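All protein chains but one are shown in place.
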Amino acid sequence: MISDITLGQFFPGFSLLHKLDPRTKLLGAILFIVAIFMAKTPLAFALLTLFTLVLILVSRISVSVILRGIRPVIYILIFTSLLNIFMTKGAGEPLVAFWIVKIYKEGIIRAIFMTLRVILLIVGSSMLLTYTTSPISLTDGLESLLSPLARIGVPVHIFSMMMTIALRFIPTLVEETDKIMNAQKSRGADFASGSLVRRAKALIPILVPLFVSAFKRAEELAVAMECRCYRVDKKRTKLAKLTFRARDFLTLFVFALFLTGVILVSRMPASLLGGSFVARLLCYRI
Amino acid sequence: MEDKKKTVILAEHLTYVYEDDGGAHNAPPAVSDVSFSVEEGEYIAILGHNGSGKSTLAKLCNMIFTPTEGRLTVLGKEVTAKDFSEEDMFALRADIGMVFQNPDNQLVATVVEEDVAFGPENLGLAREEIRRRVNGALGAVGMEEYARHAPHKLSGGQKQRIAIAGILAMKPKVILFDESTSMLDPLGRAEVVAIMERLNREEGITVIHITHYMDEAARASRVIVMNDGRIAFDGKPSEVFSNVDKLHDLGLEAPQGVELLHELKRAGLSFEGHPLTEQECIEALAKMLGGGANV
Partner (left out) sequence: MYKLEIKNVSYLYSKNTPFEKLALSDVSVGFEAGKITGLIGHTGSGKSTLVNLLNGLYRPTEGTVLLDGRDIWEKPKEIAKIRAEVGLVMQYPEYQLFDETVRADIGFAPRNLGLCAEEIERRVAEAIAFTGIGEELLDKSPFELSGGQKRRVAIAGVMAMGAGVLVLDEPAAGLDPRGRREILDGIRAYAKKNGLTVILVSHSMEDMALYCDNCIVMNRGRVYMSGTVDEVFSDAEALMDIGLNVPMVARIAAALRKKGFPLTGTLYTVEGVRDAILRLRKEGGV
């Protein structure tokens, strides 16, 4: 069922990560993503992995949930890894040379770190954002971070209201899609077999009712909102108040420190670690 | 004037015709030449088959539609007056709330308390006041413990209670329920009706409840029956429901107890007055049967 996917889902809880201000987590996620792309050596990746593990520990979200979150992208990972392995040309002799296939050391290394990068990206950002932050506070955080743009005429409030409504109706529409599919299946519709064109055509009995209902919902919602005195052009107040606490400043400081660490480690020459084989391996530039 | 009840809605010769695609008014009027008034603190049920104009009437009262003809005064303000502005309308809407049929399509936010706060936020109230009202409104519908829940995971009845809380948070004087119980299961219906009654009795809120369910209508203090855009009956439930044959002609029914007494009357028995509730019917029947046995 569609509802079994965990990627992008919020898991309520009371951990430190859950309690942080959404703006902290948004900024932290940006710093973390920058760090991932600044990491150039195995040592830097080790640091990244360690940091991600700490995040998981702090969030108290179970590892099986996280693994299930990675599952949907596993085929993409395999595909990009294969591309990297076969398409990368190295400097030295190929490790394997077979017919037109040549596999170089560089390709394998690249595939490994590419995969690691994507996994860290998914786990880290979902740890910080979707898993531990409710969609509404995420929207609030975004609105607050973007609010300076409102002064130059960007409709930040409308954007965030749209986000909120979208988030509110996604589960409703997912449920509805399920219902419509079952109704049409009960009328003998077949979504799983036949040519691509046939399958695309088989979607019409789902899409038409879904659109009809979505428009009807939108219309009713608009009336209901107006009846509750909503006006696009009027200044509104807010119930939720975002407050930066000491823990937020501290967290951001840790993230900044971490980013600096990753950058420094990535540029560190092997000689600093003594220049041994292990040191050279750790500081190998990918 | 002080101790006299105030009129909250005064409709004089209201007519409403839906526009067709071209913007012309060729359709038969959905509401035609309707006059009535609602006093503060009343609990009114509006009945009528689908297409009888009862929903249109509610939407006129709440200024979603503007009457094609006639005069409408809501809480002392004439909304059909030429100088009635959009500002006036939004000011009035805080006082006359509406709960709709589909609970899903009136909840805006992804967290219950954020949704209840939506109205007060639109009114531009201070944060502390919004917090007070949200807590008060959730308490009034018995949903405090769900404050941080996601609305889509609640049952239909619970969603509808949240929708009511969202209206209550605006501190309205009148609430219109537009078939708000029709999509609920019996438990959900009972919960919502109980809240309606309590709001009317304890908070003095004027309740106008549009429904298909005769047993719900029988609990109101006054019943208005709509047919073909006009008022067919307007009176106490016991009076209105005593017209069983006429109600059948209008595609409606009376509560089962009344139907039973009606059938018995047709078979030649007679009863005093107009028993309406289950208890009244039981007593009337017991009296009749007991009397019969004594002869």
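Each chain carries a letter (A and B) given by its place in the written order, and its residues are counted from 1.
FYI, contacts are C-beta pairs under 8 Å (C-beta built on N, C-alpha and C of every residue); 3 or more make two chains touch, one makes a residue touch a chain.
Being a predicted model, the structure only gives us computed values, none of them experimental.
**Q** Taking the whole complex into account, name the chains on display that the unshown chain touches.
**A** Across all of the complex, the chain we cannot see touches A, B.
**Q** Which of these, A:Arg117, A:Lys185, A:Arg236 or A:Arg280, touches the one chain of the complex that we don't see?
**A** Of these options, the touching residue for the absent chain is A:Lys185.
**Q** Which of A:Ser15, A:Thr115, A:Thr172 or A:Ser213 sits in contact with the chain that's absent?
**A** A:Ser213
**Q** Please identify, in ascending order, the residues of subunit B that touch the omitted chain?
**A** Spelled out for subunit B, the touching residues are 48-51, 101, 155-156, 179, 182-183, 185-188, 212, 214-215, 251-253, 255-257, 259-260, 263-264, 267, 269, 278, 281-282, 285-286, 289, 292-293, 295.
**Q** In the complete complex, which positions of subunit A touch the hidden chain?
**A** Subunit A touches the chain not shown through residues 1, 3-4, 65, 176, 179-180, 182-190, 204-205, 208-209, 212-213.
In this text, only the chains that are shown with their structure count from here on.
**Q** Approximately how many whole Å separate the CA-defined centres of subunit A and subunit B?
**A** Their C-alpha centroids are separated by 46 Å.
**Q** Provide the residue numbers of subunit B that touch subunit A in the complex, in ascending order.
**A** 62, 64, 90, 93-94, 97-98, 100, 102, 104-111, 113-114, 117-127, 130-131, 134, 148, 150-152, 166-167, 170
**Q** Where on subunit A is subunit B touching in the complex?
**A** Those residues of subunit A that touch subunit B are 12, 134-136, 164-165, 167-168, 171-172, 175, 216-217, 220-221, 223-231, 234-241.
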